[in-house]
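Notes follow the structure.
Only a single protein chain was left out; the remaining protein chains are all shown in position.
And then chain A:
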Amino acid sequence: MTLEIIGISVLWLFLFGYVIVASIDFGAGFFNAYSLFRGKQHILTRIIQRYLSPVWEVTNVFLVFFFVGIVGFFPKTAYYYGTILLVPASIAVVLLAIRGSYYAFTTYGGLRQKRWTYLYGLSGLFIPASLSIVLTISEGGFVSEGSAGLELDYWALFTSPLTWSIVVLSLAAVLYISAVFLTWYANKANDEPATELLRKYALIWAVPAIVTATGIIVELRDHNPEHFSRLMDLWWLFGISFILFAGTVYLIWKREMYGLAFGLLAGQFLVAFFAYGISHYPYLLYPYLTIYDGFTNEAMAIALIIAFIAGLGLLLPSLYLLLRLFLFNKDYVQGKRDDHA
């Protein structure tokens, strides 16, 4: 395996981590707002707050890790994506900023108002939408390199069906991942009504998630035939992903083993995410930038990989401790402990 492949795999893995934890976070915000709207807030709020409070900061780090890492391993992405993404990335940052600080303000500062809860829930849906635009752009066809530098064709971007399919997929996936996780979490907390409600949401959102995912593969056939043919070569990975999806839905439907259901869901997204990533190879931005001409020098690559291994040595035990103290602590999950500062 070359250093380039190691680099992109590490980053892709962290992006996957962000997709999962951020989906839980964004979806939780949305369900919380929706249940308030439907007058069912008493069912969900406690469960959601208890999960989110100790981990909200960690979620953000996954994203920071990804964008710092990609500039480190692939400095040319700073030039290409940096120039193009000024507007969409800035909007995403502003939304993330408002969302993150609002969460801290309300949770610790006791600033609670209905309309803010709605805004919070909605902003969580705009963020995946604005971030997923990067995936659309990476498919090529929206960027031109002229004498004045790189130019992003907003009109083509916003009128492309591919853009909107990816946006819808990101939204459906966010709500689906979040609902499955929270079903499991509510069940662990022995919270019957919350489990039932979330189970219903999980089943509802499973359908659009799988439909749009399939739709995008079809759309790529016209938009980027080269990418499409490489996707087809990996059909068996998408097959595995679909079987895992079916397993999750079955277990949720049968009200059995929610923990395993979430595990299957994580596996489903992991396989699909990597299959998509592998099929994108070797392009970072089609057709301008491949992982080979964008890669950093060898000395830096080795230094980064060593730092990465050392960092993981520090992080994994700490993350394990965090999960053990909260996610896997019965008393905490069931709300028998409330020890916050």
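In this text, a contact is a pair of C-beta atoms (placed from the backbone, for glycine too) under 8 Å apart; a residue touches a chain by one contact, two chains touch by 3 or more; residues count from 1.
The criterion applied here is as follows: contacts and distances are computed from a predicted model.
Chosen from "Carbon-monoxide dehydrogenase small subunit", "Dissimilatory-type sulfite reductase subunit beta", "Multisubunit sodium/proton antiporter, MrpF subunit" or "Cytochrome D ubiquinol oxidase subunit I", the protein name that UniProt gives for the omitted chain reads "Cytochrome D ubiquinol oxidase subunit I".
Residue-wise, the contact with the chain that is not shown comes from A:86, picked out of A:86, A:232 or A:260.
The missing chain, though absent from the display, is touched by one residue of A:5, A:204, A:260 or A:321; that residue is A:321. Residues of chain A in contact with the chain left out of this view: 53-58, 60-61, 63-65, 67-69, 71-83, 85-87, 89-91, 93-94, 96-98, 100-105, 108-111, 148-150, 296-297, 299-300, 303-304, 307-308, 311, 314-315, 318-319, 321-322, 325-326, 332, 337, 339-341.
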